[in-house]
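Note that this complex is displayed minus one protein chain, with the remaining chains in position.
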Amino acid sequence: MIAMKKLTFSLKGAFVVGLVSTFGVLAVAAIILGKDPEGLRIGQLYLKRGLELDNVSNAVFGVYGVFRFYDTLFELMIFSMAVLGITVFSDLEASESSESAQLVESHVVNASASFLYPIVAVFGFYLAFSAHLGPGGGFAAGVIGGSGVLLLALSKGAGETGRRFQENEMKRVEYLALIFALGVAVLGSLYPGKAYGGLSGLGTIIAVNTAIGMKVFIGTWAILHFFVKHRGEI
Amino acid sequence: MLVGFTLLLLGLAIAVLIQERLLNAVILLGVFSLISSAIYFLVGAPDLAVTEGAIGVAFVTFIYVLALSDQGKLHVIAEEVPPFLFQEKGELRGAELEILRGFAEDSSLDLEVEFVSPEELSSKVGGRRADLVAGAYFRGYLSGGDLKDTVSFNEARLTRVTLSGEAGGKVGVLPEVSFVEEQLAKTGINRGFDGGKSFELVKFESLEDLVDAYNDGEISGFFADSGRVSNALYRINTPLREKSETASVGKINYCFAVSSEDQELLDSLNDYLKSLKRRSEVDELLDRYFR
Partner (left out) sequence: MSDFTAAISILIVVVGSIGLILKKNLLMKLLSLSIVNTATILFFVLVVYTPGDRAPIGAYPGIQYADPLPQALVLTSIVINFGVLALSLLFTMVLVKRYHTLDVKKIEELVRKEFEAEGRPASHGD
């Protein structure tokens, strides 16, 4: 049985619980009583227009990649800033654990990491390439690729893996992907309908998704490298 | 099915908040993200399901587990001294081990013991390295600013072993008890042993060197604390052992040592030891191991 801890009742605790619960109850009542079925179907417009695009089958990609590309651009910028913050701190703080040490001392992981990583990488590429045809998208692709590199780093050590993936070059290339996405956005607004239309449009779609995927991959690996270098320090 | 998953999610959210150990809470958060991802799939949002699965389940759990690797452990460094804390066929045993295990269970931590040599003991405590010093540690051993001693759990004697009949000459001293020089200077030469003959203290690095020297006849006796003396007597050559005499020259208190930055650990360990002594469990523990 789960042993219950003694809950001490303080006035402040009861007040906070009461206040937040009141907001919750009000929100629940607002949904149940005031839900407007017509108004909530505002996305039908995007669904209709999205399914009418010739190259794109995935309506969700139609929303975040075609009609509302600005959201994606700014989200990439926010992500870049977060990664920039981590990169700056990574050089300032001295780490206390060795960077080339094996993280996991298991024979199974060490032997199988090297040949499992390409499978993960192919899956990541597949998600990035087929963002307009099915579920996926650049973001999931980048995160999966970054976690795959963590698998490699488990057996070989993070410093060595970083050098093999040419981390220092990657940090400079990262912003090229952002500039490319910006270029596509500008092109799309100057020549409406031509950026993603037709056969060349298919190439643009794949290139944009791969650029987003590459950017998120580099950012994810930068974050993970930092956390491996400073592991156990909380 | 959707309603069932959502209720399960609510239960998981409450379970995350009432956990004591941080690692448990992180794993439960991973399960929370996984059930969310399943709900996204059932509602017709496969993009979200894949993204939430990649980020919420894999990445967030990796980051937390990497950052928290030291959090739930009680790291103990010790000198291997039977019968306080020793290793037999790869398994840890000892009186101190039982005390430490009880304390670790009480505060829901994992116990991890590392055996080091006596020189490294003072340099490895504090900061992120080790929390506790054990292994027949007694008050005044490593006096200094870094370590603070806890309440003692066993009183013992500072013992001197001498080859009967011989006195004077060289007497060995372990580095742990090197303060015996000052003590002897304070109390004067203990009566009844030397008959007034002066002796010379020889310092040894480890118990094995001292016992070998005793067996080879290079020294005529040695000082040690009674815990180590029982270990040493076990190793001394049998004919020699029968001719040796032991006598006590002072009192020592066995305890543990904690880094002086870690006031919380010191307080909780002191409370635990005091409650053990009050319930007189220490006595039956020591009975089992020492007599």
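Chains: A and B, in written order; residue numbering restarts at 1 for each.
Going forward, a contact is a pair of C-beta atoms (placed from the backbone, for glycine too) under 8 Å apart; a residue touches a chain by one contact, two chains touch by 3 or more.
Quick caveat, the model's predicted, so the values are computed rather than measured.
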Could I get the residues of chain A that touch the absent chain, sorted low to high?
13, 16-17, 20-21, 23-24, 27-28, 31-32, 35, 40-44, 46-47, 50-52, 57-60, 62-64, 68, 71-72, 75, 78-79, 82-83, 85-86, 89, 92-93, 133-135, 137, 139, 143, 216, 223, 226-227, 230, 233-234
Going by the touch rule given at the top, which residues of chain B touch the chain that is not shown?
2-3, 6-7, 9-10, 13-14, 16-17, 22, 25-26, 29, 32-33, 36, 39-40, 43-48, 51-52, 55-56, 59-60, 63-64, 67-68, 261-262, 264
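Please note the rule applied: only the chains that are shown with their structure count from here on.
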Suppose each chain is reduced to the average of its Cα coordinates; what separation in Å results between chain A and chain B?
44
In the complex formed with chain A, which residues of chain B make contact?
18, 20, 45-47, 49-51, 53-55, 58-59, 62-63, 66-71, 127-128
Which of the residues in chain A end up touching chain B in this complex?
5, 58, 60-61, 96, 127, 134-137, 139-140, 143-144, 146-147, 150, 220, 223-224, 227-228, 230-234
